[in-house]
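Presented below is the structure to which this report refers.
Missing here: one protein chain of the complex. Every other protein chain is in place.
All chains are identified by letter, namely A, B and C, in their written order; residue positions are counted from 1 within each chain.
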Amino acid sequence: MSATVILGVIGSDAHAVGITILEQALSAAGFEVVNLGVQSSQSEFVSAAEAHEGDAVLVSSLYGHAEQDCRGFHETIEAADLDPLTYIGGNLSVGQEEFDRTRDRFREMGFDRVFDSETKPAEAIAALKADMNIAESEAERARLTS
Amino acid sequence: MSATVILGVIGSDAHAVGITILEQALSAAGFEVVNLGVQSSQSEFVSAAEAHEGDAVLVSSLYGHAEQDCRGFHETIEAADLDPLTYIGGNLSVGQEEFDRTRDRFREMGFDRVFDSETKPAEAIAALKADMNIAESEAERARLTS
Amino acid sequence: MLRDTRLSGEDLSRIDEKIRADWSVEEIDFEEAVAYHDSLPRSKQFARVLEDADRPLLQPRAGVPRLDDQITLLRHLEDAGRADLLPTTIDSYTRDNEYEKAQRGLEEARESGDDTLNGFPAVNHGVEGCRKLIESVDAPIEVRHGTPDARLLAAVTFAGGFQSFEGGPISYNIPYTKEHELAETIEHWQFVDRLAGAYTERGVTINREPFGPLTGTLVPPSIAIAVGLVEGMLAATQGVRSVTLGYGQVGNLVQDIAALRALRELGEEYLPDDVTVTTVFHEWMGGFPPDEARASGVIALGAATAAIAEPDKVITKSPQEFGGVPTKEANAEGLRTTRQLIDMMREQDITLDGVEREREFVEKSARSLMDTILELGDEDVAQGVVEAFETGKLDVPFAPSDSAESAVLPARDDDGRVRILQFGDLALDPDLRDVHTDRLDRRARAENRDRSFQMVADDVDAISEGRLIGRPGGEGA
Partner (left out) sequence: MLRDTRLSGEDLSRIDEKIRADWSVEEIDFEEAVAYHDSLPRSKQFARVLEDADRPLLQPRAGVPRLDDQITLLRHLEDAGRADLLPTTIDSYTRDNEYEKAQRGLEEARESGDDTLNGFPAVNHGVEGCRKLIESVDAPIEVRHGTPDARLLAAVTFAGGFQSFEGGPISYNIPYTKEHELAETIEHWQFVDRLAGAYTERGVTINREPFGPLTGTLVPPSIAIAVGLVEGMLAATQGVRSVTLGYGQVGNLVQDIAALRALRELGEEYLPDDVTVTTVFHEWMGGFPPDEARASGVIALGAATAAIAEPDKVITKSPQEFGGVPTKEANAEGLRTTRQLIDMMREQDITLDGVEREREFVEKSARSLMDTILELGDEDVAQGVVEAFETGKLDVPFAPSDSAESAVLPARDDDGRVRILQFGDLALDPDLRDVHTDRLDRRARAENRDRSFQMVADDVDAISEGRLIGRPGGEGA
């Protein structure tokens, strides 16, 4: 397995803790990871997906402006003739909106999966493997859920 | 000076900390103190005032039932042909009543002075001395207010 | 004549019949009650849960008159507060054995919805009511009260499925009432303990917990420990095999940790080998600041102390302590603040300088009191403790009871530890007294004033005013 995952925090958000941990977790799970870091623009994501032949793009946002920052993102990806899996996770809504509604909105925008800020890396990894049809070894499963 | 003060907690109230401290403070300030302790009845106060020729009766109540416990108290004192100073202090009202209103009610019942639960012994002593025309020495004043 | 000997089965039956004449309760079938206890899941076996825990368990205080309200309250404390052990606090009328008045209060509460009683009248709810409560929550429940004569309460609640019972002949007499004879309350509690012992012999361990904080205000640790040891010994004589010795926070970290260690060690030493000794730490029982934020600070200091000292159980306070009975939400908040601190601190290896020295001092002082008690009673602890209180050789500060001299006056030293300012006739060896006096002299010098009762008065108010030590100059100092 050597699926490539593009990872970054979108917009002017500078929260680095989450993607640092996610990068480590993805690497440990056997993915090739391209970490764009914080304050990454839509075009940086798209260029990286193109250059590294990314199989998945993981967008993180923790400062409440994800919707604005992601407007037109999937159109740009399509325009570049790419078709990666796209996930987004973090504090995605402003205020006290129910997460179910938030998820629906981001699914409509084109994201394949939407996660809240309590999501553990293991969940994202399990989702990636499921969506990419990568079999988990028993050992990996045990480690990830421990 | 050897004024005699009768001291006690009225009703079924068993809070002893306050009067223990007050007893000590009064003794140190030169008063003769008869401490009836907790759970003292009106008649115990009156008998003690009679037996010890009490110049003042200090009633303490901390459990919120002072008004019921003191009903008819001043009539009983008068009936015994006594005329001591009477003070009351503690948590005198139930609920959030303004202390000014509480004071008025107990003044109407016949108490010469009414104190809240934050009152320090020094205040009660200064009041007793004022009401009994006992001069405070400079030294005492310094000690009491220190 | 009062003796520390086990009541016979005949005594037990005779007294049981007599107390049930006080108030008509259904006939209690002991065998049936034992079978009921046997039917309870292991998670409701109080002694087992407490004794097997690998971390301090948290227990709040709570009691309201109506059964359904009490169930709602306890469930909230389990769910929102994650309480490990639950309480049921009994109302004042029941504490005075005024079951008729309690009944009226309960009926009024049922009719009006208002709580005219300040706790749960377990005798009036009867065995069936108690069992419904036990069955409605997951954790084990202790009976907490303040009843000098708790015989009927014990008979009903034990049969009702409760497996832990707070109090004792000294700790529920001296700090709570004025006119009960100590010899009498000891006799009454011999029945309670014998009943607990009878269940214990049938495999239903009833946990007994002397009330450690006593008057709750600056009680010197040696006095609290001596009272707990005496009550534990009296209970053990009657067949009790699970004793939780209590101690109330004084607020000095070193002294509180030392006192809890001394309590456990002396408990192991003075109580028979077949008694399992556990300890309970009460968060500050004195006056609280009239402000929830500052009250949370007081609670947190208790929690931090517990995290380091690791008692088996912690009785929590709520941030609404100043205002009397807290809402169930505030009660759960006190639990959660306490748990957060304990869970953040208990895995840390925290060792404080001076704890061992203070522990030795507390132990020596408690031994001095215990030696006197046993000597006065010619090795009979029941007779000895009555004699000791009569002569003031054992004494409790600020005690309302005529059975105590109440001549002891405590004050904090310059480090905030509770010392003794006035000894009365307290049976402390002269070298131990000298330590107290020296420490208070040091404080007096530091504050440039005489060692006097004014320190006591200042210390009593200090924590509610935002400090530990009542320094001259008051709040702004």
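Points worth noting:
As a working rule, a residue touches a chain if its C-beta (ideal position, glycine included) is under 8 Å from a C-beta of that chain, and two chains touch if they have at least 3 such contacts.
As the structure is a prediction and not an experimental result, all values here were calculated from the model.
Judged over the whole assembly, touch between the missing chain and the shown ones holds for A, C. Of the listed positions C:Thr147, C:Thr337 or C:Gln383, the one in contact with the omitted chain in the full complex is C:Thr337. Contact with the chain not shown here comes from a single listed residue; of C:Gly251, C:Pro311 or C:Pro397, that residue is C:Gly251. For the options C:Asp114, C:Asp353 or C:Asp431, the residue in contact with the chain missing from this view is C:Asp353. Interface note: of C:Asp415, C:Asp429 or C:Asp461, the residue touching the hidden chain in the full complex is C:Asp415.
Residues of chain A in touch with the missing chain: 9, 14-17, 20-21, 24-25, 28, 37-39, 120-121, 143, 146.
Listed by residue number, the positions of chain C touching the unshown chain are 251-254, 289, 291-298, 300-301, 303-304, 319, 332-341, 343-345, 347-354, 414-416, 463, 466-469.
Everything below uses one rule, namely that only the chains that are shown with their structure count from here on.
Taking the mean of the C-alpha atoms as each chain's centre, chain A and chain B sit 74 Å apart. Mean C-alpha positions place chain A and chain C at a centre distance of 55 Å. Computed centre separation for the pair chain B/chain C is 31 angstrom, with centres defined by C-alpha atoms. For chain A, the set of residues that touch two or more other chains is empty. In chain C, no position touches at least two other chains.
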